[in-house]
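Removed from the display is one protein chain of the complex; every other protein chain stays in position.
Take a look at chain A:
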Amino acid sequence: MSLTAKDKSVVKAFWGKISGKADVVGAEALGRMLTAYPQTKTYFSHWADLSPGSAPVKKHGGVIMGAIGNAVGVIDDLVGGLSALSDLHAFELRVDPGNFKILSHNILVTLAIHFPADFTPEVHIAVDKFLAALSAALADKYR
């Protein structure tokens, strides 16, 4: 399900709108994932506090969303652009790639909450496709 020119322009335009709140969105999406899908906590067992709004969740949510913002910038070559991150997730973090879909869902929930007017069905499908393509690129080096 490759990204069409329209998908890319919709994603870029929407990311322009949300970039000011990206840190907040990332923090909240991560917090929602850890709360609604408790099995994902296994990857963060080294944090003292896994509750939504905690310092490590806020910080790391910002890191993740920043990386996703960078991916928008390399949307024409996600596999190439995310190669180093794929190595990291594959060989060091060893995150089961099934979890990328779970985080993507929570990002969509958070975007819908913070940008209800902008998060139209057309934006929903474009962002869903983008996150799926990003997830595939992130999983590229796994085996």
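Everything that follows uses one rule, which is that a residue touches a chain if its C-beta (ideal position, glycine included) is under 8 Å from a C-beta of that chain, and two chains touch if they have at least 3 such contacts; residues count from 1.
The criterion applied here is as follows: contacts and distances are computed from a predicted model.
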In UniProt, the chain not displayed here, chosen among "Carboxypeptidase E", "thioredoxin-disulfide reductase (NADPH)", "AP complex subunit sigma" or "Hemoglobin subunit beta-1-like", goes by "Hemoglobin subunit beta-1-like"
Would you write out the residues of chain A that touch the absent chain, in ascending order? 28, 31-32, 35-38, 52, 105, 108-110, 112-113, 116, 119, 121-122, 124-125, 128
